[in-house]
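A single protein chain has been omitted; all remaining protein chains appear in their positions.
Naming follows writing order (A, B and C), and every chain is counted from residue 1.
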Amino acid sequence: MTTATLLISCPDQKGLVAKISDWVFSHGGNILHADQHADGSAELFLMRVEWELDGFDLERAEIAPNFAQLAIADEAKWSIHFSDYVPRIAIFVSKQDHCLYDLILRQRSQELAATISVVISNHPDLEKVAHNFGINYHYIEISREHKLQQEKQQLALLRQYQIDLVVLAKYMQVLSPEFLSEFSQVINIHHSFLPAFAGANPYHRAYKRGVKIIGATAHYVTDELDEGPIIEQDVIRVSHRDSVTDLIRKGKDLERIVLARAVRQHLQNRVLVYGAFANSNLGLRTVVFD
Amino acid sequence: MTTATLLISCPDQKGLVAKISDWVFSHGGNILHADQHADGSAELFLMRVEWELDGFDLERAEIAPNFAQLAIADEAKWSIHFSDYVPRIAIFVSKQDHCLYDLILRQRSQELAATISVVISNHPDLEKVAHNFGINYHYIEISREHKLQQEKQQLALLRQYQIDLVVLAKYMQVLSPEFLSEFSQVINIHHSFLPAFAGANPYHRAYKRGVKIIGATAHYVTDELDEGPIIEQDVIRVSHRDSVTDLIRKGKDLERIVLARAVRQHLQNRVLVYGAFANSNLGLRTVVFD
Amino acid sequence: MTTATLLISCPDQKGLVAKISDWVFSHGGNILHADQHADGSAELFLMRVEWELDGFDLERAEIAPNFAQLAIADEAKWSIHFSDYVPRIAIFVSKQDHCLYDLILRQRSQELAATISVVISNHPDLEKVAHNFGINYHYIEISREHKLQQEKQQLALLRQYQIDLVVLAKYMQVLSPEFLSEFSQVINIHHSFLPAFAGANPYHRAYKRGVKIIGATAHYVTDELDEGPIIEQDVIRVSHRDSVTDLIRKGKDLERIVLARAVRQHLQNRVLVYGAFANSNLGLRTVVFD
Partner (left out) sequence: MTTATLLISCPDQKGLVAKISDWVFSHGGNILHADQHADGSAELFLMRVEWELDGFDLERAEIAPNFAQLAIADEAKWSIHFSDYVPRIAIFVSKQDHCLYDLILRQRSQELAATISVVISNHPDLEKVAHNFGINYHYIEISREHKLQQEKQQLALLRQYQIDLVVLAKYMQVLSPEFLSEFSQVINIHHSFLPAFAGANPYHRAYKRGVKIIGATAHYVTDELDEGPIIEQDVIRVSHRDSVTDLIRKGKDLERIVLARAVRQHLQNRVLVYGAFANSNLGLRTVVFD
């Protein structure tokens, strides 16, 4: 069954649920899921509606222009997605393979409705893993002096492979603002319970602080390191018996699971980022429609 | 702000979200929350809509009759609730006080929007607790021979206090089918992760089985012991170091929290029970709109 | 059954388990629990041994001097505790009552083997709660200008009531270094997952950051705000549907449980603080023997 999904955020006003669901219904669409959220502090309305395309009386090309005529609000931000479009992912890695394997295996077992088109790395180590599964691998060294130039090679690959989403699967490099201004759909996994232990060496710092629980955080990447909107987090209990090595080992399970959940939610068009409205002093936040 | 909440379940059909949200909007209602669920295996549509009464152009007494004219489906089950109606609770207890204290304190701190009108017990022990908070306490002994008669006294109290909801807060008696046919809005807390260890002595049996996690389950009470639709569950890790006494102690925290969450969800009209439709071999299940 | 418990930390060396358990056994003691931990990074040995006093051939007054003769190491820190000594607790509160109620009720139901001797507050609000349970309540206002003087009154009460442990049960004041140098056995509950959101308004900041999980942390109080050694932490999942008010409500359950666990572990002499050794760049950490 093919479906269309509308994601929309706009200043709150009366009748939005009715207006939008009416629009779907009046064109013969059967709503499968509708979820909506009003953020009082931001005076914002956010909604996700998914309906069957079978029986819908608008051609695909007409849907967006037609919806635009509803003229919901000038500031409204919205997008429409079709379930039979298969997004194309580029996975960025460094030397650790656990998240790479995990994403590939989930994609192979149909947990992730996407194509993993390419693996890009600043190290040659994981080429074999990618090739084992028939995925192209590009090794682009990143050095302090030539970073922008090297990132341009990465961006060229994203264009070449027509990438929709970049997943940083333990990629131990910071993307430059220049990179992000060209390509902004990037999900990262950080190996701590943000905002605790943002930055380098979170497990060592967690050990040193003597925490009793460690975590992992998947978030969209923004210009500010580890400050992007959080999609998913999870935690696991540790004790004095756990050395830094144990924290790293336990954390790997978290990293795998948290990153996979975030990517899945993103691919199902369940994540809306908001917070940039003028009257809001909120940071960037997400609604994850479940 | 006063709100109205519609809870509805009916056979799935096209346009229900539009029809219902349209009805709210056309009468001037501003939808605050709308959540909907389609259970594919039961071919059932379930929805919760909450809207502001301020500006709604129907009188309260008109709302239900007016909605009835929408004629959604013969088999539709629905109810409408107003946020300024304060439900009246009777708490049933035996000798343990932890859930009783917990519910009273949460009600006092406004976590539970309800009146605790009376405490009813088959033991005299907890009278002081109830009186400390100015709540009436009725001790009605339950004996095997006179149980139905004694339950009639309980039912008379429920009528006298105009009770909307009975909460079994570690009430160590089984309610008879006769009781339940007279009064069916009853939430129980069972001290295991159902369906594991249904029936008596769950902690002892959990210990004997050597489980590594124990749980608690809040459910609506039905004629079949511990088989009613589950509202909420939670668990906690145990180890070989935990004796039965430790399991009981750790379980008390679970019981408190799980019961309180279930009562709160119920009071906010977030719980829909379904499963009784003819073509369904499902047990009774709940949707908990969050 | 009365037991003695030895808690010891010292530089690691061969034969310590044998030496210590031998000492217990040679005096006729039956070891009930023995747990030991070697912290490799601190080169430290930490042990907890609990044995039956019945049959032990040393008088209580002799036990410590006798153990001292074992001459384990000059830097060794150790203490011996008897299970029939009932520690005396002072609870410090401000206006919120949930942790106060929780501690009192757990003490009443014998989860906490201690006497709650006095409640001290910078507000008069919770006097009734304390009096309801027959506990003395002292209201000592804290003002910026006279804080040291007011803390002296608090310290006088601690001496008067012969207090062993102070529990800050949502006491919204920072204890001065002067207070702590006089009385250092203080457990605090902080309403965040430290080190995230140390300091003021953690729930508001958690909301603003858009985290998907919130936490609570119980720790010993030191001169550095929210930097003391962590005893216990726990977390709960939140979503975009949770307002700051919901975070506060959900957090209250965490605060209760995390604080109660930490106090219980402390009272059972299961917590050892370490990290101050010269060759260690660790922060202060705890071993919690379970």
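The rule is simple: contacts are C-beta pairs under 8 Å (C-beta built on N, C-alpha and C of every residue); 3 or more make two chains touch, one makes a residue touch a chain.
Please read all numbers here as calculations on a predicted model, not as lab measurements.
**Student:** Decide which residue listed in A:Met47, A:Leu103, A:Ile257 or A:Leu284 touches the omitted chain of the complex.
**Tutor:** A:Ile257
**Student:** For subunit B, which residues touch the unseen chain?
**Tutor:** Answer for subunit B: residues 37, 39-41, 193-197, 208-213, 215, 229-235, 239-241, 243, 275, 281-288, 290 touch the chain left out.
**Student:** What residues on subunit A make contact with the chain left out of this view?
**Tutor:** Those residues of subunit A that touch the unshown chain are 97-98, 101, 105, 109, 111, 132, 239, 241, 249, 253, 257, 290.
**Student:** Which parts of subunit C face the unshown chain closely enough to count as touching?
**Tutor:** Per the touch rule, subunit C residues meeting the hidden chain are 14-19, 21-22, 24-26, 28, 30-36, 38, 55, 237.
One rule holds in what follows: only the chains that are shown with their structure count from here on.
**Student:** When all chain pairs are ranked by how many C-beta pairs they have in contact, which pair ranks first?
**Tutor:** A-C
**Student:** What's the distance between the Cα centroids of subunit A and subunit C, rounded to whole Å?
**Tutor:** Chain centroid spacing, subunit A to subunit C, equals 41 Å.
**Student:** Listing for subunit B: what residues touch at least two other chains?
**Tutor:** Within subunit B, no residue touches at least two other chains.
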